[in-house]
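All protein chains of the complex are present and in place, except for one that has been dropped.
And now, subunit A:
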Amino acid sequence: MKLQLFKSDMNSNGYTLQKMAIRLGAFAAFLGIMVFFAVTARGFTTSYNILNIIEQSTILGFLAFGITVVFIGTGTDVQKGGIDLSIAANAGLCAAVYAVLLERGYGDSLAIPAAIATGLCVGFLNGFAVVTLRIMPLLSTLAVMNIAAGLELAVTQNTVIGAASPLLDTLAFGKFLGISALAWCLIIGAALMVAIVHYSPVGLRLYSVGGNVEAAKSVGIYAGRYVYGSYLFSGFAAGAASILIVARLSASTPGTGLLLLPVLAAALLGAVFSRRFVPTIGGTLLAVLFIGALSNGFQLLGISSYWVSGVQGALILVVVAVTSFAKKS
């Protein structure tokens, strides 16, 4: 005897089709823009340029992974769920701490833990504000963003602080199997993230907390700890990214906070690439490369960089509108 079960929602077919169309549309847009740049922007397809895009994307990628984890753990609905607006400013603060310590003559063995610890502290502050004080994430992380940005200015006096260490040299100029150290960082970082987020029980539980808090609690998951954890991780990601930032520029420079827009755009865009319309590491990686390529292509075409941030902002609006439209049942 077979059980007969019917999907009661009669619109479900049209609905899945719609989702499919959005996903395919996203991939098509991605490919289309790549092809457009390949044809029109001179030097876009050279191996030097592609490597350049990947290297640029490393920093963006680390930060976007941080926000992605926050998105996963606090609700895949961007508007009601969590967000970490402080992540780029946090990275700036970490970079400042790191560079200042190196400049004062402390080695990497102290400066790196100090940078990471700074990131974790800011992450903890976010978790405290969101989970313990229950302040709306958009607002609380915005406030923390300003705290971090202010501290960065206090530490650096708003100046460029040069930094050098053997590790930084390796990161900036090292190569292995013909691939630069920064690119390796992205590859290894992404692989680790995939393992944790998509292949470990912790990842699955994090998704369940973000997907339906009540359901997660009903099976005995401590949801609050997972949300705290996601903000801590986001702080950690900022700390790790700060080292790459200093390595790439050989200095800590003001303006790291401006990375927020592309990072946010990438993490949001990533969800469109996934079957479940949830943030994934693979999706975020793809989106990061897309955004990296976008600004790179614009540069090559000689379009003012001012336009890039406009395009990224527009992208955020479109993606959020499309995903929330797709989720509406």
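What we mean here is this: a contact is a pair of C-beta atoms (placed from the backbone, for glycine too) under 8 Å apart; a residue touches a chain by one contact, two chains touch by 3 or more; residues count from 1.
Everything that follows uses one rule, which is that contacts and distances are computed from a predicted model.
A.B. asks: Could you tell me which of "Sugar ABC transporter ATP-binding protein", "O-acetylhomoserine aminocarboxypropyltransferase", "NADH-quinone oxidoreductase subunit K" or "Cell division protein FtsW (Lipid II flippase)" is the UniProt name of the chain missing from the displayed complex?
C.D. replies: Protein name of the absent chain (UniProt record): "Sugar ABC transporter ATP-binding protein".
A.B. asks: Among A:81, A:174, A:211 or A:254, which residue is in touch with the absent chain?
C.D. replies: In the complete complex, the chain left out is touched by residue A:211.
A.B. asks: Out of A:34, A:221, A:303 or A:318, which is the one that touches the chain we can't see?
C.D. replies: A:221
A.B. asks: Can you list where subunit A touches the absent chain?
C.D. replies: Residues of subunit A in contact with the hidden chain: 1-10, 12, 16, 76, 195, 199-201, 204-205, 207-208, 211-212, 214-216, 218-221, 275-278.
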